[in-house]
Every structure is written in C-alpha cells, then in structure tokens.
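After the structure tokens below, expect a handful of questions from me.
With one protein chain removed, the remaining protein chains of the complex are shown where they sit.
This part shows chain A:
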Amino acid sequence: MTGKDTMRDDAIRDQAARWAVLTGEPGFEDWEGFMQWLEADPAHARAYDAVSAAVAQAAELAAQAPEPVTPAANDDDTDHSAHAAPRRFWLGSAVAASLAVIGSLWVWHGSSRDLYTVETAPGQMRSLDLENGTRVDLAGATVIRLDRKDARYAELDTGQALFTVRHDAARPFHVEAGDATLVDLGTVFDVTREGAHLSVGVAEGAVGYNPKAENLRLAPGDRLVAEAGAVTLDKVPASQVGEWREGRLTFDAAPLREVADRLSRATGIAFAARPGAEMAISGSILVTPVRDDPQMIGALLGLDVRREGDRWMIGKP
C-alpha cells in the first residue's frame, strides 16, 4: 500500500469515527448527510461498520471488567488510595495532571475589544464553541485570546489552533498571529505560532493572509510558513490539517526543533533537540505510544533519544 493510500484510509477512518459518534446520539437528524457520505465511496460503509463493530465489542468487554470509580466532575484526588486498584485503569496516564484547565482570565485590551485568555497545558486538548457552527480546537501548550463581544475574532499568542469557521461574508473571521492577519473565506484551517515562526494549513475553504499587505489567498492543501519576514508556500495534504486532534502527528522533512516542539505540545512531556544536530525528519506517528514511553520516538522516527534531567533530548542516532 502506498503512503497516499494509507493517508486516504486514515482520513476515511476519521470520518467514519465521527459519523459513528453522531449516529449514536438519540435525536441525530442528519441521516441525509450521512447517506451522502456513504454513497460517495463504498469504502465509507466498510469503515463505518468496522469502527461501529469495534466500539460495540469494546463496550461489551469493558462492561464485563471490574467497575472503575467514575471520577467526579470536580475531580479531587483525596479518595485515590481507597480505590487504588480500579482507578489504576483510569488515572494512570499523564493526561490526568493536565485535565485541570489552566483557566480563563479576563484581560482588558483597549476600549474596543473585550478579550479573555484561554490556555491549555502541554498534552491537553480543548475545544471551544465560539458561536453556532464556529469552533476552535486548541492543541497543548497554547494561549489564545478571544473577544467576549466579537465571536469572529481571535489572537493566537502561542501554540496551535484549528479553526472551523462558518463563513459569513458580511462578518469575516479574523485571526491575529503576531504581525500576521488571517481572514477566513469559508473555512477549516490550522494555525501554529512559535515566537516569530508562523505556519498556516488549510483543510477546507480558503484563507486570506495579510489582506492589507501580501494579500495571499490560501486554498485547501496550501501551507504558508512565515519566518523572519520571509513567506514561503508549500503543500500539505488537506487530511493532515488538524489531524493532531485525533492524536496523530505527521512530519515532512521537519527540523528537529519543530519535532521536539510538537511532541512536547502533544504529549505534555518535555522534548528538546540536541544542539548542533541538523536533521530533516519525516514520518507519521500516533501520540499515545510516545506519551506512554518517550523512548518510542527513537524507533518511530529513527532518532537517538536520551533522558537529560527532566527532558528527553532527541538527535542523530
């Protein structure tokens, strides 16, 4: 199977999982939309059957297993010892620590905007509904500012966010990221900002970049990278845009520093690039195994991995 096929299959599996979640909710109405998706490709029904059957079987198996203690909504840790054995299944992972939302603090920004900040911890993901049909998914270690009075505005301070925007030509959605302004033209797009480095990938629709300066129009599959005043355009498979929400990271000739940043963001475990090692890394990985065992990244991406203090240094083997 070629890499392209694998990617396509992955995208179909993602869509199938999404539909399986939607059809499982009582009151689901969009059977017409589901039918159209099914009719678009016979592989869709097969993928939907496979994931539905897997989930049904897993639920039956899990129901047979010892009942875990359901964490309370205000999950405090006082009763861990009393339920140590069953809780092992549920709170073993590092995600428990990042479950607490770092919080939203209100920030006044001049007189026109009423901004507040939402942050995620490394390894955390969070989905924000801004208004009907418009959503922002935040990757880990991300800081974003939103406007209480204007649901069509966001500032990305640092990190990565996937914007799913219901297009309204009269009220375009604006994203400010450092010096850059992005304007939706009906859209799903992903923005990553690390200091002066900005990357924008478009999955659906189109995005305008700096309408008052360069005024570039990005179409699905376009990726823009802006760094130190230089803007470059290349391609990214549209199915890869926002795949981090499903716990997958894909690197395409990425420098080590970028690999380390993105791994840290996704896992909540500190990775760093060993100084002086220049390498271009390619590969697509699932985050979960690396979160369980940071050493795994060595085998997955052909890297040397060493622990130094509280960080994992990655470099040339």
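Everything below uses one rule, namely that a contact is a pair of C-beta atoms (placed from the backbone, for glycine too) under 8 Å apart; a residue touches a chain by one contact, two chains touch by 3 or more; residues count from 1.
Methods note: contacts and distances are computed from a predicted model.
Enquirer: Out of "Spore germination protein", "Isoquinoline 1-oxidoreductase beta subunit", "Acyl carrier protein" or "RNA polymerase sigma factor", flag the one the UniProt entry gives for the chain missing from this complex.
Expert: Record says "RNA polymerase sigma factor".
Enquirer: Could you pull out which residues of chain A are in touch with the chain that's been left out?
Expert: 13-14, 16-18, 20-29, 31, 35, 38-39, 42, 45-46, 48-65, 68, 70-71, 73, 75, 89-93, 95-96, 99, 125-129, 135, 137, 245-247, 286, 288, 291-292
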